[in-house]
Every structure is written in C-alpha cells, then in structure tokens.
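A single protein chain has been omitted; all remaining protein chains appear in their positions.
Here is chain A:
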Amino acid sequence: MDTALFEFCLRMGDNTLVLGHRVSEWCGHAPVLEEDIALANTALDLIGQTQFWLGLAGEVEGKGRDADTLAFRRDAWDFRSVLLVEQPNGDFGQTMMRQFLFDAWQSLMLDRLKDSSDVRVKAIAEKASKEVAYHLDRSRDTVVGLGDGTAESHSRMQAALDKLYPYVGELFGADEIDAEIAERGIAPLPADLRGAYDALIADIMAEATLTIPDSRWTHTGGRDGTRHSEHLGHMLTEMQWLQRAYPDARW
C-alpha cells in the first residue's frame, strides 16, 4: 500500500470532513437567514470535497473501505485532521475566524495541488479550488466586517483570533510523510506555504483592525493523530452515532 499517499488523502479529507461537520452544526441556528444558508452551503461543499479525498484514500488503501466507511467507522485516533478544525464553533465570529484561517490555507494548498504529479489529486484540487475561492471571499469579508465593526464585534473577533491563532502553526507541520509526498511531486511541503499565508492574513487582519499574536507557538497532534483534543471525540459521538448504532444501515 502507498502509505504516504493514503495518509496525505486522510489529512486533506479529514480536515474538510471535521470542519464540514462543525459548520453544519450551525444549520438552523445562524444569526440571520442568509448566514444560515451560507454556512449550510459551505458545509455542503466541504463534505462533498471529503467524498473525493476519502474516496481516493480508500482506493489507495485498496482494502474495500469507501469514503463513508472511513468517515463513520474510524475512531478519533485514526483521524488526521488538524486541531484547528475540531475546535468548537463558539460564537458566529469565532466560527468565521476559524473558517478564514482554514480557507486561507486551503486555497493556497489547492492552488499548488493543481500541479500535482498525481492526476487524481490534481482533479480534486481543480474542482475544490473553485469552491474554496468562494469560501475565502466570504470568510475574508466577514472577518473584515466584524473586526472593523462595532466595539463589541471587534472585541469578539480579537478574542477569536487570540484563541485560534495557536492552532495555525500545525497546518505547516512537517514529518516524513510530508517529505515523501513533496519528494514525489504530489504536494508542496506545507512549510513552503507559510510565507504566502502569513502575508495574506497580515493584510486581512490589518484591514480588520485586529492584532495577530506575537507568538508562533502552536498546538500539534491532530494531523498525525497522536493527540487530538477532547472536542473531536465528542463531535464523533454525534456524527457517527447512527452508523455505530446500526452498522450497515442503508436508506
């Protein structure tokens, strides 16, 4: 089995799966109808992208597991999502800050994956990058609007940035899987995206009148599955409940 490619697909697909589920938790609860619809549509795109990534992971693994099996029959330690995406929604501002911090990374990553040496990875990136460009437009505008908004919205957005920034560094982590994937031309080294990412968020946070924390210290343990936060397990109990209670249920 091509372990490195399998792990890479899980890292991409688990990020979109976990964030997609988190965002879907807003359905019926957003502050206004338009935002409710926008969040639900974003979640839908992310879950659609998950089907591609986890579908490819299953194909690479070759043990007959499809996207649904990977999504619903793995436990927390087998997930390869970064800690950022499993953080709870908090208020609307925190959800949109998390979305922006992720969208900014995902759009840069997908842009590079359009040149992947693996045609299947390239095809997913071409498809997903159109959707993600749209997500980024919206999360960027919302972060700017709320950051440079009222005193209340500004302080909430600053609190969200302070809370979430210590999870950003994990997106640029590097281990032997990243090295092999980069060596084979499948994806860039995550660290190579950091410069462009920092420039993008510096621009937007300046426009949003928000201050990026000084420290680059980061939580880690999500993308290698060694130390997920407690939040992921709680999320999975809800997300996987039906498939665990009624294995092989179909409708």
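Definition applied: a residue touches a chain if its C-beta (ideal position, glycine included) is under 8 Å from a C-beta of that chain, and two chains touch if they have at least 3 such contacts; residues count from 1.
Quick note on the criterion: contacts and distances are computed from a predicted model.
For the chain omitted from this view, which of "Phenylacetate-CoA oxygenase subunit PaaJ", "Acetyl-coenzyme A carboxylase carboxyl transferase subunit beta", "ABC transporter" or "Glycerol-3-phosphate dehydrogenase" is its UniProt protein name?
Its record in UniProt gives the absent chain the protein name "Phenylacetate-CoA oxygenase subunit PaaJ".
Among A:65, A:122, A:184 or A:219, choose the residue that contacts the chain missing from this document, as touch is defined above.
A:122
Any idea which of A:38, A:54 or A:70 touches the chain not displayed?
Here the residue in touch with the unshown chain is A:38.
Determine which one of A:21, A:74, A:98 or A:138 touches the chain that has been left out.
Looking across A:21, A:74, A:98 or A:138, the contact with the absent chain belongs to A:138.
Tell me which of A:52, A:79 or A:92 is the one touching the absent chain.
Touching the chain that is not displayed is residue A:52.
Considering the entire assembly, which residues of chain A contact the chain that has been omitted?
Touching the chain left out of view, chain A contributes residues 20, 34-35, 37-38, 41-49, 51-52, 119, 122-124, 126-128, 130-131, 134, 137-138.
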